[in-house]
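Note that one protein chain of the assembly has been removed; the remaining protein chains are unaltered in position.
Let's turn to chain A:
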Amino acid sequence: MDNSDISADSLISVRNLSFSRGNRKIFDDISLDIARGKITAIMGPSGTGKTTLLKLIGGQLFPEQGSIVVDGLDVHQLRRKELFNLRKRIGMLFQSGALLTDINVYDNVAFPLREHTHLTESMIRTLVLMKLQAVGLRGARNLMPNELSGGMARRVALARAIALDPMMILYDEPFTGQDPISMGALVHLIKSLNTTLGLTSIIVSHDVAETSAIADYVYVISDGKIAGQGTPKEIEVSESAWVQQFMKGDPDGPVHFHYPAPNYIEDLLVSSQPTARIAAKQEAIKTDESLNTSGLKNAKGLKKTPSRKHGRSRYRRED
């Protein structure tokens, strides 16, 4: 597929995007399109900058190069006010939910309505109860965020994200750390909201099975590049060994099990203590040769220590 054409039905088009944190390139000249009205999944191992991509789309971070056009607007050329107007049309579900901890569920969902509309309290009440009903938590409206389970907090955050009837929702790792029941509820919710509200959804995740089940299109990102893309079916039969390893969750493959390290036996022998020597000899006898050497090869896709990224405001540090 040729990415250079901006297709008419894409809500977001990312073109030649590059972004680094410190010396580490998070994105290296990537281009992708998010189709309007569809659920697009962006998958990749931890630390590949999936969340960073969402923050770039939301205009919280500035790219080094390239552009992101959302609904015809170049996010990083917008003035502050225009950017805020665009954000009102984008809902984002954070991994932690990001609920305001000092107010209850009802006020959390009402928060964007009170901030951005001049509706009367009785209308706000109707809207909040409708949104809470949609996520099945109308009965929990008087609870405080610390009284909610992880899955409930995420559903409340989802109700808040759809409070202003956005055109799209960005999901940041919606399935991480959920029990099977709330996972099932979230999968169902994301799918049904997308159809009933006519939304565009972007799911950033590494939960392959759940995400593939509802996604219309999948991008797999690794090492700042797009390693594979297509419908979930196409991805499943991808020829790339890396994509195969990722989708199937094999422990060793193009991504090695071992972080780069000096030779295991030599490492043990550096210590001059006799017990260490004996242990090293025993290890040498039983150690599998492949595990032994793979540690020395380059470990692609492994997480390195993150450093500073370039924030939107000059005085702000994001870590």
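Throughout what follows, contacts are C-beta pairs under 8 Å (C-beta built on N, C-alpha and C of every residue); 3 or more make two chains touch, one makes a residue touch a chain; residues count from 1.
Methods note: contacts and distances are computed from a predicted model.
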Quick one: find the hidden chain's UniProt protein name among "Intermembrane phospholipid transport system permease protein MlaE", "3-hydroxybutyryl-CoA dehydrogenase", "Phosphoribosylformylglycinamidine synthase subunit PurQ" or "Sarcosine oxidase subunit beta". "Intermembrane phospholipid transport system permease protein MlaE"
From A:Leu56, A:Val75 or A:Ile90, the answer for touching the chain not displayed is A:Ile90
Tell me which of A:Gln60, A:Gln229 or A:Gln245 is the one touching the absent chain. A:Gln60
Which candidate, A:Leu73, A:Ala98, A:Ala140 or A:Leu268, sits in contact with the chain we can't see? A:Ala98
Contacts of chain A with the missing chain: which residues? 55, 58, 60, 84-85, 87-88, 90, 92, 94-96, 98-101, 111-112, 115-116, 157, 160, 313-317, 319
